[in-house]
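This view holds just a subset of the chains, kept in their places.
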Amino acid sequence: MRLSELAEAIGVDFSGEECEISGLGTLKGAKRNELSFLDNPKYIKDLATTEAAAVLVSPKYADAVPEGTAALVDEEPYLKLALASAFFAPVPMKRSGAKPLIGEGSEIAENVAFGKDVVVGRGVTIMPGCYIGDEVRIDDDTLLYPNVTLYNRTIIGKRCIIHAGTVIGSDGYGFAHTKEGKHVKLHQLGNVVIEDDVEIGANCAIDRGTLDATVIKEGAKLDNLVHVAHNCEIGEHSLITGQVGLSGSTKLGRNVVMGGQSGTAGHLEIGPFATIAARGGVTKSIEGGKVYAGFPLMEHKRWLKLNALLSRLLEKKK
Amino acid sequence: MRLSELAEAIGVDFSGEECEISGLGTLKGAKRNELSFLDNPKYIKDLATTEAAAVLVSPKYADAVPEGTAALVDEEPYLKLALASAFFAPVPMKRSGAKPLIGEGSEIAENVAFGKDVVVGRGVTIMPGCYIGDEVRIDDDTLLYPNVTLYNRTIIGKRCIIHAGTVIGSDGYGFAHTKEGKHVKLHQLGNVVIEDDVEIGANCAIDRGTLDATVIKEGAKLDNLVHVAHNCEIGEHSLITGQVGLSGSTKLGRNVVMGGQSGTAGHLEIGPFATIAARGGVTKSIEGGKVYAGFPLMEHKRWLKLNALLSRLLEKKK
């Protein structure tokens, strides 16, 4: 799509040099023919070095857009990004008679539905009712239990086990809000990458990244009914137990343990070997190697003291 | 079914005028040929004006039943209602060769199963593994990702997106309890109505109304693993994030925001433009336009003060 056409379609003035836009990217990740944006000032450091063809920015940052990159200036750059995203969203289901490429020794049940250009390795088992979207890759010896849904472009490593009903690659919860209180969908153009030896329980929901990937690293184990929002990264050998919820863009180091029904806010980091007790609610970045509990989160020792203190106060009041 | 037969079947004495009963309704909503009930005294104000053919009531309210409506008097009216509901529950799956009526430009995957008398608009996409129950209506340009289940009589508006694995129209959690501690199912005879431009995440569960409809209004956006109980109403453009749970008959005004893992008790109202922070637990009706947090719920400012106070107390004790 021509940049001038795109600008017109989303209602932004544009008078710079014409070029072809083939997708969207973050300031850091955008390729030479992609449109990027600056909304959260936290990312302004990435503006100077972006390779994007054009960047949506508010007027106050217009001058900081580097040479060679077009500035698309607007009071609501995130809303305009959402409008632009609709032009790059793939069709959810390509109609195609193309057969998946299936490796030796794989067992595919009869009523499994495949999108286009799927590649399945050797020794893979896919049970009835699964849906394997366009351009999905499933590596050797992985097992999908019944009624699993893999959205398009999901990548799954070797020896993974995905339990029944789990959904991988659904759209992240991304909306730009208008002044009238409506919500404009930011089409989710990323995907999900699951590395080797990952196990995911039943009826989980793992959202695709907005522009990049949501990543679950090698050897991580997720229990049932876990919610992983867009752009999260779960470190190697982490243990995520039942009904945990991770908000968007949160990164867990390796061997993080999260107890049942715990959760995190978005855009934070949890250091390696941190343990969050059951029901813990992580509200900001925390260092690794420690045990935490409570909401708002504190060190587990402090949480025990707090409970003891409350008990004493209650006794006194009697 | 004749009223005298129904009364006999559920073990209630009846000696009034005979009539035909064709369904159940609330005091307010019951039609001229329906049976209603009074259990929660909160609804006694609706008794005088009900149009129901008959009303199940306990002896103390028998005299308040208006003329022209038969009183079915029993010590356990709710239990008797549950017994009566079994006679009006539709068959879960009608066997029928009838083809759904599909609008122009719609893409229906091969292994989608349809109930009887389904109507699908134009430009609709239904992906593999979905089940579309009897008498469902899906309006133009709506997209159903794989393995979505729509129970019978679900109504979905235009341009909606329903992510994979989500269940719409399942039975609400409604039981009458016997003196022996058993639970008698109150068959859920309502449905779910989803208005235009609603998006619902993966693996959610939206229960049908008991007698009326559970309603999700225009432009509301739900994240993954959300639980919406029977008879809830979610206002226009509300934002319901991951793992939120709404108990039965709770009504949200427009543009309500509920943070991750928050929840509500049943039978309460949340005013428009209220924001509930993550993990907030709403225990009674609250006015709109404010920010709340904590469990039990309080204003967010107060919750911050409470946490600061607890921190100070902990420091003092050292």
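In this document, chain identifiers A and B correspond to the written order of the chains, with residue numbering beginning at 1 in each.
The criterion applied here is as follows: contacts are C-beta pairs under 8 Å (C-beta built on N, C-alpha and C of every residue); 3 or more make two chains touch, one makes a residue touch a chain.
What you are looking at is a predicted structure, and each value in this text was computed from that prediction instead of being measured.
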Please give the number of copies in the complete assembly; 2 of them are in place here. 3
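Going forward, only the chains that are shown with their structure count from here on.
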On a C-alpha centroid basis, what's the spacing between chain A and chain B, in Å? 31
Residues of chain A touching chain B in their complex? 92-93, 95, 111, 113, 129, 131, 147, 149, 151, 165-167, 170-171, 173, 175, 181-183, 185, 203-205, 207, 225, 227, 229, 243, 245, 247, 261, 263, 265, 281, 295-296, 302, 305-306, 309, 313
Sites on chain B touched by chain A in the complex: 107, 109-111, 125, 127-129, 143, 145-147, 161, 163-165, 199, 201-203, 219, 221, 223-225, 237, 239, 241-243, 254-255, 260-261, 278-279, 307, 310, 313-314, 317
